[in-house]
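Taken from a larger complex, these chains appear in their original positions, while the remainder are omitted.
For reference, chains read A, B and C in written order, and residue numbers begin at 1 within each chain.
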Amino acid sequence: MAQRIAVGVLGARGKVGSQVCAAVDAADDLELVAEVDEDDDPRLLVERGAAVAVDFTHPDAVMGHLELCLAHGVHAVVGTTGFDDARLAALRAQVEQRPGVGVLVAPNFSIGALLMMRFAAEAAPHYESVEIVELHHPTKADAPSGTARRTAELVAAARREAGSPPAPDATSTALDGARGADVDGVPVHAVRLRGLVAHQEVLLGGSGETLTIRHDSFDRSSFAPGVLAAVRAIGDRPGLTVGLEHLLEL
Amino acid sequence: MAQRIAVGVLGARGKVGSQVCAAVDAADDLELVAEVDEDDDPRLLVERGAAVAVDFTHPDAVMGHLELCLAHGVHAVVGTTGFDDARLAALRAQVEQRPGVGVLVAPNFSIGALLMMRFAAEAAPHYESVEIVELHHPTKADAPSGTARRTAELVAAARREAGSPPAPDATSTALDGARGADVDGVPVHAVRLRGLVAHQEVLLGGSGETLTIRHDSFDRSSFAPGVLAAVRAIGDRPGLTVGLEHLLEL
Amino acid sequence: MAQRIAVGVLGARGKVGSQVCAAVDAADDLELVAEVDEDDDPRLLVERGAAVAVDFTHPDAVMGHLELCLAHGVHAVVGTTGFDDARLAALRAQVEQRPGVGVLVAPNFSIGALLMMRFAAEAAPHYESVEIVELHHPTKADAPSGTARRTAELVAAARREAGSPPAPDATSTALDGARGADVDGVPVHAVRLRGLVAHQEVLLGGSGETLTIRHDSFDRSSFAPGVLAAVRAIGDRPGLTVGLEHLLEL
């Protein structure tokens, strides 16, 4: 068997981080060498010889962690939020100083969600109509979801590039809100229902046929396969990569 | 074999009426004795001995047709629109003068749509959340559909009667329209997609589970079984009946 | 506020029982007075003054528990398996000796599954075709599921009673298994997929339309509302009741 990859997890006792630890622990080809949380010294992961760091911490902490990783040649897989264009530009400059080190920053580690987005964007120019229905538990604060907005933007961009005309819609009398939210010309509908977790349907329609791409997340474990796949791939991908889909060629 | 029921169709060359004629013609236990359209004399159906008249005509014509039917003891199955409370009251008074004659006025002859509405109303008090997604072809003028509105009203009434609390919804930031139209407290979402015909989903959610009731109409023929079932049943149901569900005990 | 109902749970540390304890604990109108597991003396629930006992234990233990409950006038809600016709007859005779005490024996406490079954049976005679697709996690041992078999039997019985003809099926060349399992004349298809929990769709089809009734269980908590509803209702329903649907008029 090939040597196992030594992995350190930052944010190891957080909601996501603890599941990453469990998943790394369960994988035959990975070894969990350091579990670091906010009261621990992040240098622990260097001391323990981590080859890859996984960071699900806080926007205030993550840049310091990445500096440490870059300084010691530790590859990094980052799910922490707060990476706007300015921060990404700063990070890119730092990464360029450290040839051979790979850093992935990704807002979404769900392989299914990423496939859904790509398939939706690829199919969109072949159809007259595209709408999105996302369905979540009723304790969610925002509507529509970030994934639904992002999907709508990708669909709209693909249609613009292909020169697709606007979707037909003869609605002349409507109750307020009936036709959903308009995201870049794509109607997005948000359902909130007790019992649900996180679900999304992209509906595409043309003459006499429809294509539906649906993603269902049933529990938090659904992002773990994406994190592990990134851990395995990042060592062969020096430089800064933004978006898991680019790392994994999803 | 039992004697066949003699049926006359008013509006026989209209979009719906012509399909009713075809369906009556194809049924072993029914006999199509009169096809009357706007240029024909409606008395034809009496002359031809119709036992039951089916009326898919116009609000301006239907009351005259019903007067003729009542005068000659012909039962009537009516899908023509325009029956508001005042008109129904007037019709009820007329029908009461003719004991033994049955008249059905129904806005919807789709057995599936009627079952969906009843099931939704019966299930609604057992769940915390109820939402409706209706999906139609993009040449439809109104949003949401009449069926979706009616379903929402029935759901809301059932929940009021059972003392159900409002559905949970923690949405604090939303794009306009994302959470759908509010019909009597029930969120209703209207999708318009090329390729679709007429579809509706009622989603009910409780702790750890959801129940979904979906009705798909693929073509206009879907109302024919309801019309034929009404033709067969109306002779045993004297007086005025409003709603196919009451005639067929759906 | 009305007095709370005192509840004792037998099998309190089991997979189901522990969740029942949590749900009782969380309900404002119920009080968890006794948690009994296999090493405890079941008389504890009498001593602690339980008005209702909930039993999710073992076929070997449950009859002794029920004897105790009946002797002390404690109502019982039983989800333990193993109640065949002989055992139900014996239990019915015992219950009749104790007027005023209510006992519910139910194989299924999911309100959604029970509604799905009833709706399917009611709708079935109105359609030409009925098929069932059940979808579960891939560690399930039996195919199709017990719920799918039971649904098929109820559908078949409703169609027999209504005199429905067999569903049309022109299949002349088929791969083995393609058309599913035949349960009482109803085709049942079993999907096994990683990520799923427990799901079932009943598909009904007629001329130009289909009606679909779908139930999704996302986690074990989905039976808890049914158990609590039974606890609240059993005191007003003396005698033996078999099936939650009869207690709750689902």
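Keep this in mind: a residue touches a chain if its C-beta (ideal position, glycine included) is under 8 Å from a C-beta of that chain, and two chains touch if they have at least 3 such contacts.
Quick caveat, the model's predicted, so the values are computed rather than measured.
> Of how many identical copies is the complete assembly built, when 3 are given in place?
4
Here is the rule we use: only the chains that are shown with their structure count from here on.
> Indicate, using Cα centroids, the chain positioned nearest the centre of all protein chains shown.
C
> Could you find the chain whose CA centre sits the greatest distance from that of chain A?
Computed centres place B farthest from chain A.
> State, to the nearest whole Å, the distance from the C-alpha centre of chain A to the C-alpha centre of chain C.
39
> Report the inter-chain centroid distance for chain B and chain C in whole angstrom, where each centroid is the mean of the CA atoms.
The separation of the two C-alpha centroids amounts to 34 Å.
> Approximately how many whole Å separate the CA-defined centres of chain A and chain B?
46
> Identify all positions of chain A at which a residue touches two or more other chains, and write them in rising order.
195-196
> For chain B, which residues are in contact with chain A within the complex?
By the definition above, chain B touches chain A via 127-129, 131, 133, 135, 138-144, 167-183, 187-196, 203-210.
> Considering only the defined contacts, which chain C positions touch chain B in the complex?
Spelled out, the residues of chain C in touch with chain B are 110-112, 115-116, 119, 122-123, 126, 204, 206-222, 224-225, 250.
> What residues of chain A sit close enough to touch chain C in their complex?
195-197, 216, 218, 222
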